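To start, the structure under review is shown below, and the notes come after it.
Of the protein chains in this complex, one is absent; all others appear in place.
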């Protein structure tokens, strides 16, 4: 009947439109064949040089962040990570210093001339955060917090988007599209391991995601070796694999005294371990900065 | 050395405190041995009677919601679900009618004397939502959107919390604890399938989660058979399994014309299918209302 | 060029043939719309009556098996399971009594007039096994041990085929096809949980697999609640779900003294627990024999 035919036409039109939209994703390399370069306070992520990003899991004090920053700087790093808002499984675990943490990060960044990356978890904090940090991180648990993605897409500040705990690559790419669709194309994608049945590692590093993301999108891709593995002894080998496969940067965690860290104590490196990590990475010939 | 000893003491104290907190979860049945009953506009979820919750995936128009509500009411249902804010993988897919959708739900709820359940996705919308709906749904993608959980915990309105796409049962329970820790104990847990390698169904219904959640917590547990399976032909058998295993309610989707639905068209029942579903469920002896 | 064209034709022909073969699976309900009934020493699995299968994880001694059999018989069960060849993760764990175990099973089966189900793990043992047991079980680890499937397909004895640890439903159905393709159509499919990230249960019971397997094939479907959950406290609720969703039988483990069982001690019921399990199941109205 006529009504049924109209419905079918409506349905097909809707599908066609969604299909067209998908093909035309702004993050797609089909749309933009050249590599996008994200300029973070002068560091050009995605320019072909492979960088390291490091810092403590959580911001705990000015002294802690400052001492880490000095160690990173000695090794030539310019990108400092640290969590001020900490999404934790239990409401009774340490939730981060919040705004105070961002202030500490900014003070250290200014003093050491480094750029800082920190996670924001509430859309309403995005506007404030841009005054303190250089890269807004959106964490794995919030990869499909679309309101947060839209808020991050509405400001003029680079965004590091982590892959969700069990997000498909297609969902990950679409999450980035939420950001760029609001106008902000300064996006860095971060593979950080996916949830599988295997329990020898905290997550399973999906190393193949790096070349796939670089083929499908024009965005830089970072590998977080700390959260992928959750094991200090695997940071060096997985960092080598990440650099060899073409990641634009490797992210890892460094803490002055991991044993008393307020979060993730089992997987952060102390200064001696970090120094050895850097030495071994340079010696392998895979890290050249 | 002394400093090291202090650090160890600090560390151990921190762990002990977190441990204690965990044992003392407010949602735990150890803390509160009786079943919690959530009163939704007179419907007492968790009182031992097993209920059905139904409605369209998305609110599309007043006419659509109203026609569904009348059909549900004829079958004795009092709980109507419908999405006004729709978290979608792609930013270009239909995102829901938003506030207008909530207004439609409220109008129909008032006219038909039903209670409405609808998903809220942004912490800032929680305050508004309480004026329109009877149960705030927190969706799977937002199960660890802790800011949203805290906002939902700060109002006096029942919350239906869906299990995350690949959340462990422990993470699910802790997410509920975020809500109750802010003062709101009117929480309904919803198993909606987990992400596995199997592709015959949209997700894998983790039916064992129902008795585990009922053992571990004092909260009512609902099974969403529509999102668990993503297949219309599996709604009836999985609804039977859910009732047999002790779920306090079964949730499913009904649409006047699924073929033209703006979302999830493949898994919603039309009115004829819903009528047959209800008849078969009653005939099985498992559904008694 | 001509050679290329021939290759293309060859390729397409190969695909078409494989496609045709797939459509024409002998286990498919399209090929054989009626339910297949597997006659196990008079018990007609798949005839619409829902049965229970029980017994110890491993055969340990004549006394052990005999005492279990008597308890099952009192409850009206006719189907006794027990492992003689035990596939264990470690080569140093108890590997079963082997042929002696089969002899014990046969003796008890004869004395109590019950039918016995036992796993065979080596193709060369199939011929011997048919003299001792009534149903050849092919275990989860061997679901794609195609040589074993072919051997089981070449004898005239019912086969209970367990789903692989992480087999898709499609692979499961194809494994059954290996058996039937050799001439033996007396196949019972057994859902026993799949491997997922969730650790609250030993495996995740994929309850939806039951109606899917019954739609796609004409074979009877059994649910092994013991291996699905690995938890004694979940045996009753999952058995109810399995019966409600339409399983042809439920399989579980009973041992005179689980604490000293040579395998799977944490998940077997003792006689008192089994008696309560049976009572509760009957009271639920779901088990009618």
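Chains: A, B and C, in written order; residue numbering restarts at 1 for each.
Here is the rule we go by: contacts are C-beta pairs under 8 Å (C-beta built on N, C-alpha and C of every residue); 3 or more make two chains touch, one makes a residue touch a chain.
None of these values were measured; they are calculated from a predicted model.
Residue-wise, the contact with the chain that is not shown comes from C:122, picked out of C:35, C:122 or C:280. The residue from A:113, A:131 or A:170 that touches the chain not shown here is A:170. The missing chain, though absent from the display, is touched by one residue of C:63, C:100, C:147 or C:233; that residue is C:147.
The set of chain C residues touching the chain not shown comprises 7-8, 10-11, 14, 17-18, 21-22, 87-93, 121-124, 141-142, 144-148, 164-166, 170-171, 174, 177-178, 181, 195, 257, 259-260, 262, 265. Touch with the hidden chain on the side of chain B covers residues 166, 195-197, 199. Hidden from this view is one chain, which touches chain A at 166, 168-170, 194, 196-201, 204-212, 215, 228-229, 233-234, 237-238, 240-246, 284-286.
Everything that follows uses one rule, which is that only the chains that are shown with their structure count from here on.
Chain A maps onto chain B through a rotation of 180 degrees [Cα fit, steps of 5, range 0 to 180]. Centre-to-centre spacing of chain A and chain B amounts to 30 Å, using the average Cα coordinate of each chain. Each chain gets one centre point, the mean of its Cα atoms, and the points for chain A and chain C are 46 Å apart.
In chain C, 166, 196-197, 199 are the positions where the chain touches two or more neighbouring chains simultaneously.
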